[in-house]
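What you see is the complex with one protein chain gone and the rest in place.
Letters are used for the chains, namely A, B and C, taken in the order the chains are written, and counting of residues starts over at 1 for each.
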Amino acid sequence: MDNPDPILPETIARLYRSLYRVRRIEERVAAIYPTDRIKSPVHLSIGQEAVAVGICDLLRADDIVSGTYRGHATYLAKGGDPKAMLAEMFGKVGGCARGKGGSMHLVGLDQGILGCSAVVGTNVPVAAGYALALKRRRRGQVVAVFYGDGASEEGCVYETLNFAALHKLPILFVCENNFFAIHEPLHRRWAADQLTERVATFGMPAKRITSGDIFEIRDAASGLIAAMREGGGPAFLECHTYRWREHVGPAEDYAAGYRSRADMEDWERRDQVARLAALLPDAERQQIDAEIEAEIEAAVAYAEASPFPAAEELHAHVFA
Amino acid sequence: MDNPDPILPETIARLYRSLYRVRRIEERVAAIYPTDRIKSPVHLSIGQEAVAVGICDLLRADDIVSGTYRGHATYLAKGGDPKAMLAEMFGKVGGCARGKGGSMHLVGLDQGILGCSAVVGTNVPVAAGYALALKRRRRGQVVAVFYGDGASEEGCVYETLNFAALHKLPILFVCENNFFAIHEPLHRRWAADQLTERVATFGMPAKRITSGDIFEIRDAASGLIAAMREGGGPAFLECHTYRWREHVGPAEDYAAGYRSRADMEDWERRDQVARLAALLPDAERQQIDAEIEAEIEAAVAYAEASPFPAAEELHAHVFA
Amino acid sequence: MSSPDTVVSTATRSLRYVDALREAVAQEMQRDDDVFCFGLDVDDHKAIQGSTQGLLEAFGPERCFTTPLSEDAMTGVAIGAAMAGMRPIHVHIRMDFLMLCMNQLVNMAAKAHYMYGGSVKVPMVVRSMIGKSWGQGAQHSQGLHAMFMHVPGLKVVAPSNAYDAKGCMIAAIRDDNPVIFMEHRLLYPIEAPVPEEPFTVAFGRARHMRRGSDITIVGISNMAVECLRAASLLEEVGLSVDLIDPVSLVPLDMETIIASVARTRRLLVVDNAWVSAGAGAEIAAQVAEQLGGSGPLSIRRMGFAPTTCPTTPALEAHFYPNPLTIAKTAHALAGGSAGWEPDPERARLAYQQAFKGPF
Partner (left out) sequence: MSSPDTVVSTATRSLRYVDALREAVAQEMQRDDDVFCFGLDVDDHKAIQGSTQGLLEAFGPERCFTTPLSEDAMTGVAIGAAMAGMRPIHVHIRMDFLMLCMNQLVNMAAKAHYMYGGSVKVPMVVRSMIGKSWGQGAQHSQGLHAMFMHVPGLKVVAPSNAYDAKGCMIAAIRDDNPVIFMEHRLLYPIEAPVPEEPFTVAFGRARHMRRGSDITIVGISNMAVECLRAASLLEEVGLSVDLIDPVSLVPLDMETIIASVARTRRLLVVDNAWVSAGAGAEIAAQVAEQLGGSGPLSIRRMGFAPTTCPTTPALEAHFYPNPLTIAKTAHALAGGSAGWEPDPERARLAYQQAFKGPF
């Protein structure tokens, strides 16, 4: 990695805080899961945090993110409220979607988080539509849309890339390539590993980042986003990353045989949470850790305490 | 154009016959149209014949083509019966679809013509499915699928390219780029004029032919198809061409202002029908012309004479 | 501006359905900067049969623009723009093409407000036109409103005259929900008196096109017009028709229909679509649920033949209900003498005659 600007200590601390928060909240979710209080499929981002965190670090409060059913990291990195997230997963009325959306449909418009979708790829054109509106508003806002390597195969994603480039929409496409769609490896789904090259043919800057390095991701996005705010149009990043847990659910699944633990270990060695922890002075790190742990306790307590929605809520929100 | 092999006289004659047949049948359709005997939208290929004719010239009888609502050229070039085509457009029971499909849904399985579709892009994955079956049969058969520059924007077409390359299907994708979808020019629909480059990223040979030259088209396809028969997988050709008439209907529409007659005239100068006519000995050409004219007379007479389907036919063919 | 019974309009100006659509959109774009109109070919010289004519000139290419052939993603774009507070009108020249957008319409547009706990709204209009005749055939002729009626979260409207076209369009644009706006190509040239100023026609209020006592006929979209012709043929033989145009299918004004059938005990629903699990099935089922217990009830549905639409006019003639078949069916349902049928010449399809309203 080539990293011209020296990284400021406060940047490291900020990124670490965000990474650690995502990691620990998800670990907590995984721990709670077997108790069946979360009656919701959970798709953990553990191992993949650096992509969302690195990119969201560059976003303004009035920028927008759009994520998927594997959206915990996106939600949290953009400032989503862990209380509302946990309560949502518990099906409680204090949840960000009042318990109606669950883990796959996190949302937080106040923090610029467009609702996540459980139908792969669907969020991508919706995010572009939001970007169209932002472009009309001319306030320099941008959208970052996250989606998987599997989603990149859906027709509507190609269609969106063309449209976004044609209309110079302020949108950063971020493909989180974790090499798998559920248990299916890339080579059973991609004719060629040239996604980034393909996206470039729509006439937008497109870059592949294979290291998983949060600084490299952040640096790459930084220039693209700055240009975008000036009307430069969309850009694309393919970020290699790795999902450490099973596709859905709290456990590891290396025994299943569809991928090898060695691959994961390779990524584990590059773990950005551990890496940034090591870059911080001990005391500062401990302070951050303690704050996060307290935040998580509060979030779980909030989720537990929040009531279930009343039966009448079933019929609310069908129409606006 | 660079054309290493000398072109045999019989090749010229064969291509001319096919080109002239398409051109004249469509001119006849245009002439009949105002009489309202064709109660069907007609999308003429006049000016675009060289693409279908050049490629179909390389196909075996047991190969397959798939075309669009602008499918007269494809249908005829692959050996479709003008009688059945005309009768179809007249809504007669002697039509290739018994009058149920009309101009936009020509079909001829006996000649290897998969049914045409009026929903843009739909025929492309269907053609790939047929190619999948041909691959399983291992008889060296191939599919050539034709579609427009507009169709290339549909998500299912990208999806199909990926799948075809992944499974090394014996299918030649032919994009007939006539620069317009109805009245909308490329620059309002394509972010970048890099379709061929984009398709190449799926890992298949991809070539753009801008001349409209039938020999160049045929030559380019020839090697690709030969490789395909050996299991080499799919290939792609983008062929620039020009629609001389209005999008739908028999007339010219240069007065409408969305394109200029000068552009058409540029293509008219390269007209392959006239070009090949000039390459043939006069007597031979006259002989061919006369045969075609007779064929057309017979086809129109057949269409006129064929009865309308009986009312009971309405309920036939809902289920096989 | 309107009541379910009569159009309370002092308008003397007659407008074609297509121009009413255009005027509604233009006025709303004038009123609200967040309204925009996009979709394949909205900005070309044909302007969707004229229904988007002048929008590009008046409001510029940022607010009236064509798209790539990418219906699925463009629907997502409309949804996203709507979530951001804009009010997109997405135009499709055929309703058949909505099949390309079903995922976004059904899984996102219909559900977003609910599954995000009320935190977002999706105020968008999906205009789509139904084609008919001259070889439109299998893929250019479908009325697929029933699919949208099936999914909670979508509104569905199908105005049958120029007045309602304008009023419903303005209401649809101002509605905070996704509205599927169904138009019929053959209604476009038909004129009716339409006020010049903007007005809304409220959804969920059926329109009584005729008052009668012998049989209730519900006519959907352009079938309302065909039914009107059938009703006048029936009148000549002494059958009085209570003719109802639901105008909007979601919400659906069952009250008006139920009240009518409670009087007539006879219901014929004529739809511009297939019958099976269609709009007519819903109307018939609700009527049966609410009135079936109280005595005999005669119910029939008409619609497309249960086949794909053929192109040849020889078969297409039998594919659609028409004033003759509607009148015959209603006559038989009302216990009329067997074998009656109106003079075919006088029962020509309504759209072949200039339709002038008012009603």
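The rule is simple: a contact is a pair of C-beta atoms (placed from the backbone, for glycine too) under 8 Å apart; a residue touches a chain by one contact, two chains touch by 3 or more.
From a predicted model like this one, the values you see are computed outputs, not experimental measurements.
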Shown chains touched by the chain that is not drawn here: A, B, C
Touching the absent chain when the full complex is considered, from B:G67, B:G95 or B:P170: B:G95
Hidden partner chain, touching residue among A:G99, A:G129 or A:P234: A:G99
Touching residue (missing chain; options C:A24, C:M149 or C:A162): C:M149
Which residue of B:A13, B:A73, B:A127 or B:L276 touches the chain not shown here: B:A127
Those residues of chain C which, in the complete complex, touch the missing chain: 72, 96-97, 99-100, 102-103, 105-107, 110-111, 114-115, 137-139, 142, 144, 146-147, 149-153, 250, 273-274, 276-282, 284-285, 287-289, 292-301, 306-308, 310
Touch residues of chain A, complete complex, unshown partner: 38-41, 91-92, 95, 99-105, 117-121, 150-151, 153-155, 181-184, 188-190, 256-258, 308-309, 311, 313-315, 317-318
Contact footprint on chain B, counting only the chain that is left out: 95-101, 105, 107-109, 114-115, 117, 119, 122, 124-134, 136, 155-157, 159-160, 162-163, 166, 316-320
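Going forward, only the chains that are shown with their structure count from here on.
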Touch-based graph of the chains, sorted into line, ring, star, complete or other: complete
Longest centre-to-centre distance from chain A, chain (CA-based): B
Centroid distance [mean C-alpha coordinates] between chain B and chain A, Å: 46
Set of chain A residues in contact with two or more other chains: 155-157, 159, 162-163, 166
Sites on chain C at which at least two other chains make contact: 67-68, 70, 72-73
